[in-house]
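I have placed the structure first, in the form of structure tokens, so that the comments after it can refer back to it.
The complex appears here without one of its protein chains, the remainder shown in place.
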Amino acid sequence: MGNPMKIRAANKDGVTEVKALISHDMETGQRKDSNGAVIPAHFIIELVAKHNDKVVLSSEFGTAISKNPYLAFKFNGGAKGDKISLSWKDNKGDTRTDEATIS
Amino acid sequence: MNNQRRNVLKAGSGAALMGMLAAAGIITPGMALAEWNKAAFDAKSMADTLKALGAEGPADSKDVQVTGPDIAENGAVVPVGVGTTLPNVTMVAILIEKNPNALAAAFTLPAGTQPNVQTRVKMGQTSNVYALVKSDGKFFMATKEIKVTLGGCGG
Partner (left out) sequence: MRNRTAQFVMAAGMIALNVTTWSPSALADAATDEIAKYREMLADGNPSELVAAQGEELWKVKRGTKNATLEQCDLGLGPGVIKGAAAQLPRYFKDTGRVQDLETRLMTCMETLQGIDTKELNKTKWGKGEMEKMEALVAYIVTESNGHKINVDMRPAQMKKMYELGKMAFFYRGGAMDFSCATCHGQPDKRIRLQDLPDLREHKGAAAGWGSWPAYRVSNGQFWTMQHRLNDCYRQQRFPEPIYGSDVTIALSVYLAANGNGGPVLTPGLKR
């Protein structure tokens, strides 16, 4: 579901920095369309980042996260070529997982 | 479904039950860690949000930083980060006092993940932005005012 994320992960001096852009509308449920009808809320609620199979960040989002969310964080460890994966789930139950390798 | 899962988790008979649920495909192991805290995200005021997070009366701390611009050109996209030098941080959260719901995001950090997370948030108007940090089991907080020249809710 949804469009691919852009994930960048780079290791420097034993610390891996992950930067991600996620394609999602993040509708607040507080906006109205041109006919005055409320646009239903549609937003990512959970986002889990893993290094190989180990969880390195687990996030909960509300509607205040911007459209096409951006996330950056660092964890100790990781090596070039290791796998980083991000998985999200939204309030409608849609999910998506994308992967990148550490450079 | 979500409620049901929460109740099961609340019942809290521990790892065995979680394992069963995971095996049955009801929850995936990765998702089990981030259990969306509906009460906290539905709360409106700062006080109610902190209560829902189990973080009532956090201490102000100079060791917690909110990063962000002094002025945001557009409230729809405001770069905000939380950082701290405090030890054993297991959770960080971003709260925006004057938004319809104060809680923007909460992050659970396993050991080895640095207590420094950057994201982008929507702000309906100029507001104090709070960083909440759980260190050694205690809650600490810091704040920064971010001025918004154009609200983020109209689109």
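Letters A and B mark the chains in the order given here, with residues in each chain numbered from 1 onward.
In this text, a contact is a pair of C-beta atoms (placed from the backbone, for glycine too) under 8 Å apart; a residue touches a chain by one contact, two chains touch by 3 or more.
All of these numbers come straight from a predicted model, not from anything done at the bench.
When the omitted chain is restored, the residue from B:Ala40, B:Ala76 or B:Ala93 that touches it is B:Ala76.
Checked against the full complex, the candidates A:Asn11, A:Gln30 or A:Asn68 give a single residue touching the omitted chain, namely A:Asn68. Residues of subunit B in touch with the missing chain: 68-74, 76-77, 79, 120, 149-150, 155. Within the entire complex, the positions of subunit A that touch the omitted partner chain are 3-6, 19, 21, 23, 25, 66-68, 70, 72.
Here, only the chains that are shown with their structure count from here on.
In this assembly, the C-alpha centroid of subunit A lies 15 Å from the C-alpha centroid of subunit B. The residues of subunit A lying in touch with subunit B in their complex are 15, 28, 30-31, 45-48, 50, 54-67, 69-77, 87, 89.
Residues of subunit B that touch subunit A in their complex: 30-31, 33-37, 41, 76-79, 81, 96, 99-101, 103-110, 112-114, 116-123, 152-155.
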